[in-house]
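Following: one structure in C-alpha coordinates, then a few remarks.
A single protein chain has been removed from this complex, and every other one stays in its place.
Let's turn to chain A:
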Amino acid sequence: MMTPTNNNPKKLLEVTQLQKQYTNNGATNVIFDGLDLTVYENEFVAILGHSGSGKSTLLRMIAGLESVSGGSIVLEDKEIKKPGKERMMIFQNYALLPWLTVFENIKLAVDEVMPHMSEQQKQDHVSEHIAMVHLEAAANKKPSELSGGMKQRVGIARALAVQPLLLLMDEPLGALDPFTRAKLQDQILELYYKRHQTIILVTHDVEEALLMADRIIILKAEEVASIGKVIEVPFEHPRDRVKLREHPEFNELKNQTLKLMEAYFEQMQVGS
(Lines give C-alpha, C1' and ligand atoms only; values in the text may rest on other atoms or scores of the structure.)
Protein backbone atom coordinates (compact mmCIF):
# COMPACT_ATOMS: atom_id res chain seq x y z
CA MET A 1 0.00 0.00 0.00
CA MET A 2 1.26 3.45 -0.90
CA THR A 3 1.02 5.86 1.94
CA PRO A 4 2.44 9.37 1.96
CA THR A 5 5.12 8.20 4.38
CA ASN A 6 6.19 5.29 2.20
CA ASN A 7 9.57 6.28 0.76
CA ASN A 8 11.23 5.10 -2.40
CA PRO A 9 8.25 3.65 -4.23
CA LYS A 10 8.84 1.98 -7.60
CA LYS A 11 7.58 3.79 -10.66
CA LEU A 12 5.17 1.68 -12.71
CA LEU A 13 3.70 4.07 -15.25
CA GLU A 14 5.22 7.27 -16.56
CA VAL A 15 3.28 9.69 -18.73
CA THR A 16 5.57 12.35 -20.17
CA GLN A 17 4.59 15.48 -22.09
CA LEU A 18 1.49 13.77 -23.37
CA GLN A 19 -0.31 15.39 -26.26
CA LYS A 20 -3.64 14.54 -27.79
CA GLN A 21 -5.50 16.26 -30.56
CA TYR A 22 -8.38 15.41 -32.84
CA THR A 23 -8.88 16.80 -36.29
CA ASN A 24 -12.53 17.14 -37.07
CA ASN A 25 -13.66 18.65 -40.40
CA GLY A 26 -10.32 20.45 -40.72
CA ALA A 27 -10.56 21.99 -37.25
CA THR A 28 -7.96 20.78 -34.78
CA ASN A 29 -9.18 20.20 -31.27
CA VAL A 30 -6.39 20.00 -28.69
CA ILE A 31 -7.25 17.92 -25.63
CA PHE A 32 -3.86 17.57 -23.93
CA ASP A 33 -0.75 19.62 -24.53
CA GLY A 34 2.07 18.34 -22.38
CA LEU A 35 0.63 16.36 -19.48
CA ASP A 36 2.92 14.58 -17.00
CA LEU A 37 1.84 11.86 -14.61
CA THR A 38 3.61 9.13 -12.68
CA VAL A 39 1.90 6.16 -11.06
CA TYR A 40 3.80 4.05 -8.53
CA GLU A 41 3.51 0.36 -7.85
CA ASN A 42 0.63 -0.63 -5.52
CA GLU A 43 -0.77 2.85 -5.75
CA PHE A 44 -4.46 3.60 -6.12
CA VAL A 45 -4.79 6.73 -8.23
CA ALA A 46 -8.10 8.42 -8.96
CA ILE A 47 -8.48 10.74 -11.91
CA LEU A 48 -11.25 13.14 -11.05
CA GLY A 49 -12.90 15.53 -13.46
CA HIS A 50 -16.09 16.71 -15.09
CA SER A 51 -17.38 15.19 -18.31
CA GLY A 52 -15.34 16.72 -21.07
CA SER A 53 -12.27 17.19 -18.88
CA GLY A 54 -10.42 14.52 -20.84
CA LYS A 55 -10.22 12.00 -18.00
CA SER A 56 -11.62 9.10 -20.02
CA THR A 57 -9.44 10.01 -23.00
CA LEU A 58 -6.39 9.91 -20.74
CA LEU A 59 -7.35 6.49 -19.39
CA ARG A 60 -8.06 5.14 -22.88
CA MET A 61 -4.66 6.35 -24.05
CA ILE A 62 -3.03 4.51 -21.15
CA ALA A 63 -5.08 1.44 -22.15
CA GLY A 64 -3.84 1.85 -25.72
CA LEU A 65 -7.38 2.12 -27.05
CA GLU A 66 -6.77 5.70 -28.13
CA SER A 67 -3.76 6.93 -30.07
CA VAL A 68 -1.24 9.38 -28.62
CA SER A 69 -0.48 12.54 -30.62
CA GLY A 70 2.81 13.32 -28.89
CA GLY A 71 4.88 12.58 -25.81
CA SER A 72 5.02 9.11 -24.33
CA ILE A 73 3.34 6.67 -21.98
CA VAL A 74 5.78 4.13 -20.56
CA LEU A 75 4.86 1.10 -18.48
CA GLU A 76 7.86 -0.66 -16.88
CA ASP A 77 10.29 0.67 -19.51
CA LYS A 78 8.01 -0.30 -22.39
CA GLU A 79 6.30 2.39 -24.41
CA ILE A 80 2.57 1.86 -24.85
CA LYS A 81 1.47 1.75 -28.48
CA LYS A 82 -1.53 -0.55 -28.42
CA PRO A 83 -3.83 -2.34 -25.98
CA GLY A 84 -2.31 -5.11 -23.91
CA LYS A 85 -3.18 -7.62 -21.24
CA GLU A 86 -0.86 -6.02 -18.65
CA ARG A 87 -3.26 -3.03 -18.64
CA MET A 88 -6.68 -4.56 -18.18
CA MET A 89 -9.66 -2.29 -18.40
CA ILE A 90 -12.99 -2.27 -16.59
CA PHE A 91 -15.64 -0.55 -18.67
CA GLN A 92 -18.55 1.57 -17.52
CA ASN A 93 -20.94 -0.45 -19.70
CA TYR A 94 -19.43 -3.71 -18.42
CA ALA A 95 -18.62 -4.91 -21.98
CA LEU A 96 -19.72 -8.46 -21.26
CA LEU A 97 -20.50 -10.63 -24.25
CA PRO A 98 -24.26 -11.26 -23.98
CA TRP A 99 -24.21 -14.69 -25.64
CA LEU A 100 -21.73 -16.09 -23.10
CA THR A 101 -22.37 -17.03 -19.47
CA VAL A 102 -20.53 -15.37 -16.58
CA PHE A 103 -18.09 -18.29 -16.53
CA GLU A 104 -17.57 -18.21 -20.28
CA ASN A 105 -17.02 -14.44 -20.33
CA ILE A 106 -14.15 -14.78 -17.88
CA LYS A 107 -12.89 -17.96 -19.52
CA LEU A 108 -12.64 -16.17 -22.87
CA ALA A 109 -10.13 -13.74 -21.36
CA VAL A 110 -8.24 -16.46 -19.47
CA ASP A 111 -7.98 -18.58 -22.65
CA GLU A 112 -6.32 -15.71 -24.45
CA VAL A 113 -4.04 -14.50 -21.73
CA MET A 114 -2.96 -17.77 -20.12
CA PRO A 115 -2.40 -20.19 -22.99
CA HIS A 116 0.24 -22.08 -21.02
CA MET A 117 -2.30 -23.28 -18.44
CA SER A 118 -4.02 -26.66 -18.78
CA GLU A 119 -7.78 -26.69 -19.34
CA GLN A 120 -8.34 -27.76 -15.74
CA GLN A 121 -6.09 -25.01 -14.41
CA LYS A 122 -7.91 -22.44 -16.50
CA GLN A 123 -11.29 -23.57 -15.23
CA ASP A 124 -10.07 -23.47 -11.64
CA HIS A 125 -8.62 -20.03 -12.23
CA VAL A 126 -11.98 -18.79 -13.57
CA SER A 127 -13.92 -20.36 -10.68
CA GLU A 128 -11.53 -18.82 -8.19
CA HIS A 129 -12.18 -15.35 -9.58
CA ILE A 130 -15.94 -15.89 -9.70
CA ALA A 131 -15.75 -16.82 -6.03
CA MET A 132 -13.65 -13.74 -5.35
CA VAL A 133 -16.53 -11.47 -6.39
CA HIS A 134 -19.11 -13.80 -4.77
CA LEU A 135 -20.89 -14.76 -7.98
CA GLU A 136 -20.75 -18.56 -7.64
CA ALA A 137 -24.53 -18.83 -7.89
CA ALA A 138 -24.59 -16.84 -11.13
CA ALA A 139 -21.67 -18.59 -12.86
CA ASN A 140 -23.86 -20.18 -15.50
CA LYS A 141 -26.16 -17.23 -16.05
CA LYS A 142 -26.14 -14.91 -19.03
CA PRO A 143 -25.43 -11.20 -18.46
CA SER A 144 -29.05 -10.34 -19.31
CA GLU A 145 -30.11 -12.23 -16.17
CA LEU A 146 -27.86 -10.15 -13.90
CA SER A 147 -28.27 -6.78 -12.19
CA GLY A 148 -25.92 -3.91 -13.06
CA GLY A 149 -23.88 -4.44 -9.92
CA MET A 150 -23.48 -8.15 -10.64
CA LYS A 151 -22.46 -7.41 -14.21
CA GLN A 152 -19.74 -5.09 -13.04
CA ARG A 153 -18.52 -7.69 -10.56
CA VAL A 154 -18.12 -10.02 -13.56
CA GLY A 155 -16.17 -7.23 -15.27
CA ILE A 156 -13.93 -6.91 -12.23
CA ALA A 157 -13.43 -10.69 -11.96
CA ARG A 158 -12.55 -10.86 -15.66
CA ALA A 159 -10.06 -8.02 -15.33
CA LEU A 160 -8.36 -9.49 -12.27
CA ALA A 161 -8.30 -13.00 -13.75
CA VAL A 162 -5.99 -11.60 -16.41
CA GLN A 163 -3.60 -10.53 -13.61
CA PRO A 164 -2.67 -7.17 -15.04
CA LEU A 165 0.15 -4.96 -13.81
CA LEU A 166 -2.21 -2.05 -13.93
CA LEU A 167 -5.97 -2.10 -13.55
CA LEU A 168 -7.79 0.67 -15.38
CA MET A 169 -11.34 1.54 -14.35
CA ASP A 170 -13.38 3.88 -16.51
CA GLU A 171 -16.22 5.14 -14.28
CA PRO A 172 -16.94 1.53 -13.38
CA LEU A 173 -19.72 2.34 -10.94
CA GLY A 174 -21.22 5.27 -12.81
CA ALA A 175 -24.34 3.43 -13.90
CA LEU A 176 -25.18 1.94 -10.49
CA ASP A 177 -27.49 3.08 -7.72
CA PRO A 178 -25.81 4.62 -4.61
CA PHE A 179 -26.10 1.52 -2.41
CA THR A 180 -24.79 -0.91 -5.00
CA ARG A 181 -22.06 1.63 -5.67
CA ALA A 182 -21.01 1.74 -2.02
CA LYS A 183 -20.97 -2.04 -1.83
CA LEU A 184 -18.80 -2.36 -4.92
CA GLN A 185 -16.44 0.37 -3.70
CA ASP A 186 -15.86 -1.72 -0.58
CA GLN A 187 -15.34 -4.85 -2.66
CA ILE A 188 -12.86 -3.13 -4.94
CA LEU A 189 -10.93 -1.82 -1.92
CA GLU A 190 -10.89 -5.29 -0.43
CA LEU A 191 -9.41 -6.69 -3.65
CA TYR A 192 -6.93 -3.82 -3.71
CA TYR A 193 -5.68 -4.81 -0.25
CA LYS A 194 -5.61 -8.50 -1.02
CA ARG A 195 -3.91 -8.36 -4.39
CA HIS A 196 -1.68 -5.28 -4.02
CA GLN A 197 -3.07 -4.24 -7.37
CA THR A 198 -2.05 -0.93 -8.91
CA ILE A 199 -5.24 0.86 -9.94
CA ILE A 200 -6.19 3.95 -11.91
CA LEU A 201 -9.81 4.90 -11.38
CA VAL A 202 -11.56 7.49 -13.50
CA THR A 203 -14.54 9.05 -11.75
CA HIS A 204 -16.48 12.25 -11.33
CA ASP A 205 -17.52 11.37 -7.79
CA VAL A 206 -15.46 13.28 -5.19
CA GLU A 207 -16.42 11.04 -2.29
CA GLU A 208 -15.61 7.91 -4.26
CA ALA A 209 -12.17 9.26 -5.08
CA LEU A 210 -11.44 10.30 -1.49
CA LEU A 211 -12.70 7.05 -0.09
CA MET A 212 -10.68 4.81 -2.38
CA ALA A 213 -7.58 6.50 -3.71
CA ASP A 214 -4.14 7.19 -2.30
CA ARG A 215 -3.75 10.11 -4.65
CA ILE A 216 -6.28 12.12 -6.61
CA ILE A 217 -5.43 13.85 -9.87
CA ILE A 218 -8.00 16.53 -10.61
CA LEU A 219 -8.24 17.46 -14.27
CA LYS A 220 -9.43 20.87 -15.36
CA ALA A 221 -10.38 21.79 -18.88
CA GLU A 222 -9.77 25.33 -20.03
CA GLU A 223 -8.48 25.68 -23.60
CA VAL A 224 -6.78 22.34 -23.08
CA ALA A 225 -7.12 19.77 -20.33
CA SER A 226 -4.44 19.76 -17.67
CA ILE A 227 -3.83 18.65 -14.10
CA GLY A 228 -5.46 21.24 -11.87
CA LYS A 229 -4.48 19.82 -8.53
CA VAL A 230 -3.04 16.69 -6.98
CA ILE A 231 -4.37 15.60 -3.60
CA GLU A 232 -2.48 13.14 -1.44
CA VAL A 233 -5.23 11.42 0.52
CA PRO A 234 -3.96 11.23 4.11
CA PHE A 235 -6.11 8.37 5.40
CA GLU A 236 -4.63 5.02 6.33
CA HIS A 237 -5.81 1.87 4.58
CA PRO A 238 -7.88 -0.18 5.19
CA ARG A 239 -10.50 2.50 5.20
CA ASP A 240 -13.92 2.31 6.75
CA ARG A 241 -16.60 4.25 4.92
CA VAL A 242 -18.71 4.93 8.02
CA LYS A 243 -15.81 6.09 10.19
CA LEU A 244 -14.35 8.24 7.42
CA ARG A 245 -17.63 10.04 6.93
CA GLU A 246 -17.54 11.09 10.59
CA HIS A 247 -13.90 12.14 10.31
CA PRO A 248 -13.66 15.98 10.33
CA GLU A 249 -10.59 15.94 8.12
CA PHE A 250 -12.40 13.80 5.53
CA ASN A 251 -15.31 16.20 5.37
CA GLU A 252 -12.99 19.21 5.23
CA LEU A 253 -11.08 17.65 2.31
CA LYS A 254 -14.33 16.69 0.61
CA ASN A 255 -15.68 20.23 0.83
CA GLN A 256 -12.43 21.76 -0.42
CA THR A 257 -12.36 19.36 -3.34
CA LEU A 258 -15.98 20.02 -4.20
CA LYS A 259 -15.33 23.77 -4.18
CA LEU A 260 -12.36 23.31 -6.47
CA MET A 261 -14.43 21.13 -8.80
CA GLU A 262 -17.15 23.77 -8.88
CA ALA A 263 -14.59 26.41 -9.80
CA TYR A 264 -13.26 24.19 -12.62
CA PHE A 265 -16.80 23.64 -13.79
CA GLU A 266 -17.40 27.40 -14.00
CA GLN A 267 -14.17 27.82 -16.01
CA MET A 268 -15.32 25.11 -18.40
CA GLN A 269 -18.63 26.89 -18.96
CA VAL A 270 -16.77 30.14 -19.72
CA GLY A 271 -14.31 28.38 -21.96
CA SER A 272 -16.93 26.68 -24.11
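Simple rule for what comes next: a contact is a pair of C-beta atoms (placed from the backbone, for glycine too) under 8 Å apart; a residue touches a chain by one contact, two chains touch by 3 or more; residues count from 1.
As a convention for this text, contacts and distances are computed from a predicted model.
One chain of this complex is left out of the view, and of "ABC-type sugar transport system ATPase subunit", "Septum site-determining protein MinD", "Nitrate ABC transporter, permease protein" or "RNA polymerase sigma24 factor", the protein name its UniProt record gives is "Nitrate ABC transporter, permease protein".
Checked against the full complex, the candidates A:I31, A:V68 or A:V113 give a single residue touching the omitted chain, namely A:V113. Taking the complete complex into account, A:G84 is the one of A:P9, A:G71, A:G84 or A:G174 that touches the chain left out.
Per the touch definition above, the residue from A:G54, A:P143 or A:P172 contacting the chain not shown is A:P143. Taking the complete complex into account, residues 63-65, 82-85, 87-89, 91, 93-99, 108-109, 112-113, 142-144, 148, 151, 162 of chain A touch the chain not shown.
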